[in-house]
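Here's the structure, in structure tokens; my notes come after.
Here the complex is missing a single protein chain, while all its other protein chains stay put.
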Amino acid sequence: MSSHDISEDNLPHKQAHAHGALGVADKDNPFADPGLPPHEHRIQDIDEKASKRSERIVAALFTLSMLATIGFIAAFVALPVDKIVYIFPLGHISALNFSLGMTLGVALFAIGAGAVHWARTLMSDVEVAAERHPIEASPEVREQVFSDFRDGVTESGIGFGRRKLMRNTLLGALTLVPLSGVVLLRELGPLPGEKLRHTMWSKGKLLVNVNTDEPLRPSDIAVGSLTFAMPEGLHEHDHDFQKEIAKAALMLVRLEPNDIKDKRELEWSHEGIVAYSKICTHVGCPISLYEQQTHHVLCPCHQSTFDLADGARVIFGPAGHALPQLRIGVNDEGYLQALGDFEEPVGPAFWERGES
Amino acid sequence: MSNAASNESSRSRGKAPAGERVADWADGRLGIYSLAKANMRKIFPDHWSFMLGEVCMYSFIIIILTGVYLTLFFHPSMAEVEYHGSYVPLQGQLMSQAFESTVNISFEVRGGLLIRQIHHWAAVVFIAGMLVHMMRVFFTGAFRKPREVNWLFGFLLLVLGMFTGFTGYSLPDDLLSGTGIRFMQGAILSMPIVGTYLSMFLFGGEFPGTDIIARFYSIHILLLPGIMLGLMVAHLILVFYHKHTQFAGPGRTEKNVVGMPLLPVYMAKAGGFFFLVFGVIAAISAIATINPIWNIGPYRPDQVSTNAQPDWYMGFSEGLIRIMPGWEINFWGHTLVLGVFIPLMVFGLVLVAIAVYPFVESWVTGDKREHHILDRPRNAPTRTAFGAAWIALYFVLLVGGGNDLWATHFHLSINAITWFVRIGMFVVPVLVFIATKRICLGLQRRDREKVLHGRETGIIKRLPHGEFIEVHEPLSQEQLHTLTAHEQYKPAEIGPAVDENGVERKVKASEKLRAKLSHAYYGEGNQIEKPTLEEFKEIEAGHGHH
């Protein structure tokens, strides 16, 4: 690459000739650097009254800050934590939060404003130029560094093909030793196994209404209504409730059997009642924005839309496959029950999922 | 300060003042004098946009201060408890200790709510500040040699900041952030081969498990901020070491830096600015609520709310995931979840584009010199257009991430917005690129006119023969210098087709690409030749005859 690298000619000139030396304007070159403009005085530099005024403003700001801090402490002591006040246009807000925040804000802001005003009006505003030095070291330094390095390497005995065995075993040891750390990470969690393929649902499990904790009957579910169910035996206080409901959450709707376009869906339904997983097949949001006139269900997270009248097929959005359907029927006592687990994994797709 | 004030009186007593003695003691052990000699009167140039980095640094400090306070009350545990605090609408609800303790910080700890809100508002401002700070550095070309490494440090701070923010947003274990974690788990599952394993290891089993909050906690309060603190210190050291860049102007060259000394002016301005930033954020936290988790409720995997979005800095990834078509490939019993995996990859690419740009540009220009004078964005039209296109892409994706709110607030169809974003993410950046470049070239032409013909004064003069002309006022030498100080590259050509020995050589594809890019950057029609001295003098001589 280097032999055909971009030639230096393509680079702009080093501009040194175009920019006159500092402060020396080139008469013939109107583009040349005229140097730093002469310093102009501020009002405060020449008017004692103005500078006194600035000083008073700065002192007043610092005093304001002290008062605000006292106000902060007073508010902290005086206001109960649950006191609510109405402040337009903020609404009904916590008196303590508002007064603490405002006093703290003022106390801090006034210090800053005072310091900045001081710097802007009373400290010297003469602009100064400081020299820059190239970051790169000089060739001599560079040469010195390299020769030092060579010396060091030679003295260690590693370099230039000597003592290869020692060097290679060291490299081997250093490569292997982090493995201990990696191996320890194995304890972070179990292997996936078949965990993602099964839910709590099984043949004969009743469909329990999430709202009432009562098993559901077909007559409870009207056309156009939306019901959420969980498997019998799952309770909010169970220690693995979150894990189980994350897979078993069920959404029940009743369609006119004539409206059901998918043959399998009709077979797996009961009197038009269909049970679908509530967990989106995209990334697992509980999907339940059911539009009862269109039979579409929308995910609030990423807008995947499924047609519940057509096997919950994806009709819009990023989900890759239909919502899993749960096969349902009624038991001897007339309660809705599952006729097995979902036949495919619920929730987001994953590498081992495969086609169902 | 008081020590300095008492200098005179103590010196008369023939003994070094106390302050000096303390300084001597420290110097004998730490060598502070040589450090102070180099830095105490260090020069910093004045420009408001140079303070954007300070906004970030100060909000980061505020976040650390308030974060430490919050750890004193927060319990990073997912153990289920029943709530019996003072907030009635949650009375008796089951929730994790993480959620309960966050509600308690808000309602039982005096000032706890304020600190929580300062912590969260400062995080929002911190990352917004980093993005704007990076825009400033990008559009002025401040990332060029010798500052590429510092650009990378800044880039890492941005990325780590995003993830620190995401883990922090997740800690309260509320319904909104739980949905966010669920999304993350789905995204991890989509990764080919390793997805399910990573998910099981991260969550300690199946989602949501009982470990994720505690694990996020140590990542959020220790691992990521620890790295960030180190990077920030390194970033600052490099800023000091390189000395600050400056805009072109009279007296400002590549070999100097013009401004005011650290002591006292910058000490006061920068120190004062910390208090200003803190004050503004504290006031905002008094006025506006952020993440009111008591309204959102505790997380349950079968519950969700609409308007489920991450904090704004993750919004573009949310947009990517929302607009992706649901592609999924099944083969040999395996599933490739492209609908999730592609956005995950594009998310990385959008960010990596930031990191690699300085190296791409320096490869195209072949420029190995140091640059300390900043470019005006118009004088680097292609770079500016690239930056604007990136911002356009980012913004279009943000729109996609909030498509539901756009739908309800502008009475649009959410499907139409999604389609707009699907097409717009490809089209809008291109349009913005072209428009930005045009605007830059237009501005360059205007600068050229201004240099050659002077400033339009708006004064109309009638000449004796009846013609009306607008009086143009010639520019001062200072203005002329400022407008012509920028450098202009010549486009690179492909080297000779034969080598030194007259043998035909193979022109590498990379070489061709570079020549093409170089033409796109600096070729004809991609920059306006700045006026030359000859042109200027010719016109001036012409005017003389008037």
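By written order: A and B. Residues from 1 in each chain.
As a convention for this text, a residue touches a chain if its C-beta (ideal position, glycine included) is under 8 Å from a C-beta of that chain, and two chains touch if they have at least 3 such contacts.
As a convention for this text, contacts and distances are computed from a predicted model.
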{"item": "Choices \"tRNA uridine 5-carboxymethylaminomethyl modification enzyme MnmG\", \"Sn-glycerol 3-phosphate transport system ATP-binding protein\", \"Indolepyruvate ferredoxin oxidoreductase subunit alpha\" or \"Cytochrome bc1 complex cytochrome c subunit\" - which one is the UniProt name of the chain not shown", "value": "\"Cytochrome bc1 complex cytochrome c subunit\""}
{"item": "Given B:Gln309, B:Thr365, B:Asn379 or B:Thr482, the one touching the chain that is not displayed", "value": "B:Gln309"}
{"item": "Sole residue of B:Met232, B:Ala248, B:Met324 or B:Ile414 that reaches the chain not shown, by the stated touch rule", "value": "B:Ile414"}
{"item": "Option touching the unshown chain, where A:Lys205, A:His296, A:His321 or A:Arg353 are the choices", "value": "A:His296"}
{"item": "Residue among B:His119, B:Arg300 or B:Lys530 touching the omitted chain", "value": "B:Arg300"}
{"item": "Contact footprint on chain B, counting only the chain that is left out", "value": "46-52, 54-55, 88-93, 106-107, 113, 117, 121, 124-125, 128-129, 132, 169, 175-176, 269, 272-273, 276-277, 280-281, 284-292, 295-297, 300, 302-313, 315, 401-405, 407-408, 411-416"}
{"item": "Chain A residues touching the omitted chain (full complex)", "value": "40-47, 84, 89-94, 97-98, 101, 116, 120-121, 125, 209-212, 216, 219-222, 224-228, 253, 286-294, 296, 298, 300, 303, 305, 316"}
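Convention: only the chains that are shown with their structure count from here on.
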{"item": "Interchain centroid distance [CA atoms averaged], chain A/chain B, Å", "value": "15"}
{"item": "List of chain A residues in touch with chain B within their complex", "value": "1, 3-6, 9-15, 19, 22-23, 25, 29-37, 76, 81-82, 90, 93-94, 96-102, 104-116, 118-120, 123-132, 134-135, 185-186, 188-192, 195-196, 210, 228, 230, 236-237, 239, 241-243, 245-247, 249, 278-279, 282-289, 300-304, 314, 316-321, 347-355"}
